[in-house]
Structure formats: structure tokens, C-alpha cells
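Below is one structure, written out as C-alpha cells; comments come after it.
Note that this complex is displayed minus one protein chain, with the remaining chains in position.
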Amino acid sequence: MNSPYYTEENPHYQYVLGLGDDALILGQRWAEWLSKGPNLELDIASSNLSLDLFGQADLWLTYAAELEGQGKDSDDLAFLRDTVDFRNHWLVEQPNGDWGMTTARMVMFSIYQFIRYERLSKSSDVRIAEIASKAIKEVTYHRRFSSEWCMRLGQGTEESNRRLQTGFNELWRFVAELFETPAWERALAEDGLAVASEDLREEWDQAMHEIMDAAGVVRPETTGRVIGSRHNGHHSEHLGHLLCEMQFLQKSYPKSSGAVW
Amino acid sequence: MNSPYYTEENPHYQYVLGLGDDALILGQRWAEWLSKGPNLELDIASSNLSLDLFGQADLWLTYAAELEGQGKDSDDLAFLRDTVDFRNHWLVEQPNGDWGMTTARMVMFSIYQFIRYERLSKSSDVRIAEIASKAIKEVTYHRRFSSEWCMRLGQGTEESNRRLQTGFNELWRFVAELFETPAWERALAEDGLAVASEDLREEWDQAMHEIMDAAGVVRPETTGRVIGSRHNGHHSEHLGHLLCEMQFLQKSYPKSSGAVW
Amino acid sequence: AENEAQFQARIDAEEFIEPKDWMPEGYRKTLVRQMSQHAHSEIVGMLPEGNWVTRAPTLKRKMILVAKIQDEAGHGLYIYSGAETLGTSREQMVDDLHSGKAKYSTIFNYPTMTWADVGAVGWLVDGAAITNQIPLCRCSYGPYARAMIRVCKEESFHQRQGYESLLAMVKGTDAQKKMVQDAFDRLFWPSLMMFGPPDSDQPPSQNMKWKIKRFTNDELRQRFVDATIPQAEFLGLKIPEGVVWNEDTNHYDFPELDWDEFWAVVKGDGVCNDDRLNSRRKAIDEGAWVREAAEAYAEKQKIQQAAE
Partner (left out) sequence: AENEAQFQARIDAEEFIEPKDWMPEGYRKTLVRQMSQHAHSEIVGMLPEGNWVTRAPTLKRKMILVAKIQDEAGHGLYIYSGAETLGTSREQMVDDLHSGKAKYSTIFNYPTMTWADVGAVGWLVDGAAITNQIPLCRCSYGPYARAMIRVCKEESFHQRQGYESLLAMVKGTDAQKKMVQDAFDRLFWPSLMMFGPPDSDQPPSQNMKWKIKRFTNDELRQRFVDATIPQAEFLGLKIPEGVVWNEDTNHYDFPELDWDEFWAVVKGDGVCNDDRLNSRRKAIDEGAWVREAAEAYAEKQKIQQAAE
């Protein structure tokens, strides 16, 4: 049963919007680490990740706005939608938690992004292929950075292994949703334009298997049930609070009132 | 040197607005404790305090809106202003911190409110006297509640005394600002309408002296310098983040667009 | 066995069993489990509403929500103290909640995604709870029945306020109407699951015999659906697929619930399972030093008074 926010219209726009929202929300979570990291080197690393992700978000959301065809720009999409209009995966909107939770999330998602971007760089849509080919260079670093920290924490001390394991335990419930594939996404994939999320599952499982074994952490079991869908505008409770901070200025001094930033 | 937000116009409105903002922002801080308290009894106490304060805020802000004379209501004032338009004391906008910080703040401010409301219940403005006489019954409980907890923490364990002391140490910098008295407030006081904040100092110092000695905590020294002023629209960095959460819905679905709650 | 027969006779005679009366161990166990699960649900139920208390759109809605959360904490207290009369301490029950041993109603593992969810929780979740609790006002165990009488009164007040906030929103913008429809679509089925698994899954329950339970899960669920669908229509909402008025039975027919989803959430796979338990653990852990200080202080006072 689909929600009032579900639509099969303009799937090309919806697909690109999802890529943009993933990068935007994860970029915001990494920006929250600035000046709060375990040391200066990690504050610098967090800003690198955040900058890459905001850059990707700007490119995807600019293209999405063009595909939507209502004269919007990337800022309109980023700052004027409510949770029900966002199409990011639930994993990226979860709070950072401690460095163990943050590392677990980034391992899970940077591997997913790497595999997705690898295929998208061969997309039949030249614009998608272009953005993906640029982004995959950055995501290669994201994957290496988070995998290295996964090893340090997994094999470091008993406490760091415990915290990393807790991160995977609490985030694993969001794995199934990474591979949810609505019919319109499958159709786009058949045209070579997009990638069907479920086709990424095998390679992702394989890569996760390797890094988690090497790091000495156990794969949690979950029923794999996805209750709700981001394509229905559904999200966890965390996205709404993130938007309160991110969107305050544009909503308090709307473009329509002549505000310029 | 006054800021672009300083005005000597409609002091009667500004004074009542300040009373409303103090209650509103402190009410929001107490609402943040709901379901997060050390036990169920304190969750119930926090909701009592929060309810009382929101009730006072509604009364003061409704009256302030009338005095402003621009057809606004208490919600317009609470949900549509930015930090520069708020006139609450800096002490009430500080984060809750732990139960020690929260207790220190509430001791400092409930005693201030008690003394202020005691005098305002004899205001020449019947409306102010009415609201103050109702509010002082509630604030009497706020004062007793926070003083009891000040004793428990101060005389309880070495750790609770340390945390309570840290609360006073970090919040004491905001004491001087409680007694800042612009010329227009002094003029209103001379008409018997308002109370000049600096006239509350002596009684407040005396009451604080007693409770802090009894609780076994030391009065921190500060230079008493107030840098900036709430009458200039100046605040600490914490009010802005509080408004992001509090105002999200009214700013995302503006009354002007026909939204009804 | 002789006790047993006498006890059953008192139940059949509709007498209330009191804490000091003799009772079979099974009766005590099932009541402690049910009352502690009920109290846990009240406490955990504060969290999805607490998620919006700082963002309520008006001062009036804010105060209504704070008062509702306050009552839930109060309900939790009565029911915990009711359960304590059966010999288990509140601390023990709360430990079981935090260790995951004790359960709470699965509905609270669903996220309150929008402000309309807060109204829908009041309308649907409090509505289902009331439908469940009215019969409990005549449950055979005295302390539980008395707690229920008071809880029902306050909860019907909250249910009306939840429904009333949706009534206001459906008169607002299209975006608000959509929000209410989505909240109803999402929370309707999980609130039906609050009545527990279908009777077909359940062995004829001892609880009915002991008059802890007066009606079966399906009977109460049907009563709730029949009351709720007309209210949804009054709000102008689209009715969920498969829910159809049956002229003959004078009830609404509705399709089989998705019990796989129910058991997945019971198992811990709901979107908010971890958020809820982590919040409860965090509140209790970070409050430990406060409770210790209060105890130490009370001790010192006692010693002082004794000395005077």
C-alpha cells in the first residue's frame, strides 16, 4: 500500500534526487564532527569527507532540479523540502554516535557508494556517468579511510572492538533498505540509465564479509524486514531534527522575501 | 553604543515581552528533560515546571502582542522571531547540562522570578499584577523544588557536590545580566508598572547566599562584566539552536500559507 | 489444590483478589508479566511523543503534549507500584526492560515521522489502549483494576486531544491533509497489532479463566476497528484497502494483519527498537549519581533527626 508521497512519475528525477540526498545528509553528518574529533588529523579528515559529499550533493541536486523542470536549484531542494520529500537511505541519516558507530556506518555506506558509482560511471545518461566518474575517485578514499579505521578499531583494543561491534549491531537493521528496488528503478536500470539497488547486494555482502572478518567483528542477524520505504517519504526520527538545523536560515529568511546569501 | 535592534519605543511592550521570553525559553529547556530524567518522579516534576512556564509564557506573550498592537498572537511571537528579537535573560537559554547544572540554573532563576513576581503582583498595571499573582504560586513551588534538590546534591555525595558546584561556576557569568536595567525599565518602575532589575539584586544575593551555604557550595567570583545586552538583541550561541527545533513547523508551514494546527 | 479450588471459586464469584490473598504462582507470574509490560509501554510510549515536544507547532499543542507525557509517566508509576504488590521491585522490572528480557508494546518501535503522527498516536494508540483497558477495570486483581480505572479516564481525554489536533490539520493546507492521511495509513495496522496475535494462534488462555482477560484479542480488535473507521471517515480520510462494512455481521471486515512484521518488530527489527532502549538506558545510567545523592542525603537527614 503506497503512501500519498509515492509516485511513479519522472523516475529519472527521483533516482538522481536519491543520489543527491544520500550525499547531502551524510555530508551534514560528517560536518557535525568538525572540531569534535578525537584529534586534529581526524577533524581534517572529517572536513575532507564532508566537502566531497557536499560537492557530490550539489552536482546531483543541480541535475535533479533540471530533471524536475520547475526552475529550482540545488539549494531549493536541499533547504526547502520536509522529511517526506527526502529520498536518502535511512542509514545515512542516523546520528554519528561515537567514532565506532561513525566508522561502522561509513564502512557500510562507502562500500555501497563505491559499487554503485562504479556501475553508474557506465550509465547511458552521460551526465550521471560524468558525476559518478568524478565521485568514485573521492569515494575510493572514503572506502579506504573507513576500512583502515575499521581495522584499527576492530583489532585495536577490547573497548574499540566492542564499540565498533555495537555500531554494526545497531545499524544493521538499515542494510535491507539499501537494496530496496521499486519497479521504476528496475526499469531505469534496464535502460542502462540507473542501477537496480538489489543488484549491488552480492558484491556488497562479499566486501562487507572481508572487512568485518579482517577487523574481527561479527555480522549481526536481522530478519531483513524493511518496514516503510523512503520512496513513500518515510524516514527514521533523526532526519527531521537534522533538517531543523540545516534549513533554519532559508526558512526564516525565505528567498521569496528577497533574502540573498 | 546600541545595536540596530535597540529601541526605546513602546517600553511597556518590551518589558512584558522579556517576561514572556524568560518563561518560554526556560519552559522549552525543561521540556527537553521529559523522558530523560534520573527517574519517573523527576520526569513528572520536569513536565510540571515546563507546563507552568509555558502557561506563563502564553499569558505574557498574549499581553505583549496586544501592547505591540500589530494583530499578532502569542504563537506569532514565540514561533516567528529570530534570536535578535528575543529578550530573554541569557541564564535561561543555557543548555540543561546534567542534573547539577540544571539544578544550579533553576535555583538561581526561580529565586530571581520569585522576587520579581512578588513585586510585580503589586504592579500599577492590573494585567501585569494579575499574571504575576497567578505565576508566583507556581514559582513558589519551582523555588522549593530546586532548593530541595540543591540541598540533596550539595550535601549528598562528593560527586553530586562537585557537579552542582560546576553548574554554579559555569552559570555565574550570567548573574550580572539578570540585573541589567536600561533607562526605559527604570522609568516604568518609577511609574509602579514594572520592577527595575537592579533593585532585585540585594534580596537575590541574600537568598542565594543562604541556599548555597546550606548546600555547601561556594559562590564563584566573576568580574560581573556584561558584554553585550539582551536589549540589543544579543544572546549566547545556544538560543539559535533552540529556535531551530522550536520553530521548524511554523516556519516550514507558515500561517500565511493557510496552515492550521 | 484445595486452595486452588477456593481461589477459582472467588474468581467465578467476581471477587477481587488482593495482594495479601492466596493466589496460584501462575496467576502471580502472568500478572507481574502483564502489569510490568503495561508499565514499560507507558514509559517507552513517552519517547515517540517526547520526539516532538520541542517542535510542537503552537503553545497550546505544546502544553497538551507535555501534559500527556506527564500522565504517561504517572500511569507508569501506578502500574509499577501495582505490580510491586506482587513482590517484584520496580528496579527489577526496569532492569528486565533494559536487558531486553521484558517487552513493551511494539507500536512504540515505529517512528513518529511527522507532527501528524503525534495526533495519530493520541487517536489510534491511546484508542487501542483504552479499548484494551476498559475490560481491565474489572480484572480480577484489585490493584490492577483500580489503576486501570484512573488510567482510562486520563487516556480518553488524551485520545480526544489527539483526534482534535488532526481535525484542525485536515482543515489546513493540502500538505497537512497529506500528512494526516500518511500518519493514519502508517499507524492504523500497527495499532491493530496492539491487541496481540490472532485468537487462532493462541491456546485457550488461562487468563480468561482467571478473569484477568475478559475478551479475546480478536473481539477487542474488532471493537476498535468498528469505532475507528467512522472517525477516519469524519476526518475525510481514505480508508485502508480491504476494510469493508459487512451488512450481515454489522462489523467492518479487514484483511489478515502482517504478523511477520509484528514478530520482526518484537524481535528487535523495528526502526526505533535501539533508539528506545538506548534512550531509557541513557536516562537511567546518567541519573545514577543523582539517585545516589538523594539516598545519601536522606540517610544523613535520618541520622541527624535521630541525633536530635
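First chain written, first letter: the chains are A, B and C, and each begins at residue 1.
One rule holds in what follows: a contact is a pair of C-beta atoms (placed from the backbone, for glycine too) under 8 Å apart; a residue touches a chain by one contact, two chains touch by 3 or more.
Bear in mind the structure is a predicted one, so any value in this text is a computation, not a measurement.
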>> I'd like the shown chains that the missing chain touches, ordered by label.
In response: A, B
>> For the chain left out of this view, which of A:Leu153, A:Leu178 or A:Ile211 touches it?
In response: A:Leu153
> Which of B:Gln206, B:Thr222 or B:Ser257 touches the chain that is not shown?
Replying inline: B:Thr222
> Which is it among B:Glu66, B:Asp98, B:Glu118 or B:Glu170 that touches the chain not included here?
Replying inline: B:Glu170
>> Under the stated touch rule, tell me which residues of chain A contact the chain that is not displayed.
In response: 28, 31-32, 34-44, 47-48, 50-51, 54-55, 57-58, 61, 74-75, 78-79, 98-99, 151-153, 155-157, 159-160, 163, 245-246, 248-250, 253, 257-261
> Which residues does chain B use to touch the chain missing from this display?
Replying inline: 1, 3-5, 82-84, 90, 170, 173, 222-223, 225, 227-228, 232-237, 240, 244
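By our rule, only the chains that are shown with their structure count from here on.
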> Where in chain A do residues touch two or more other chains at once?
Replying inline: 82, 240, 244
> Among the residues of chain C, which ones contact at least 2 other chains?
Replying inline: 55, 175
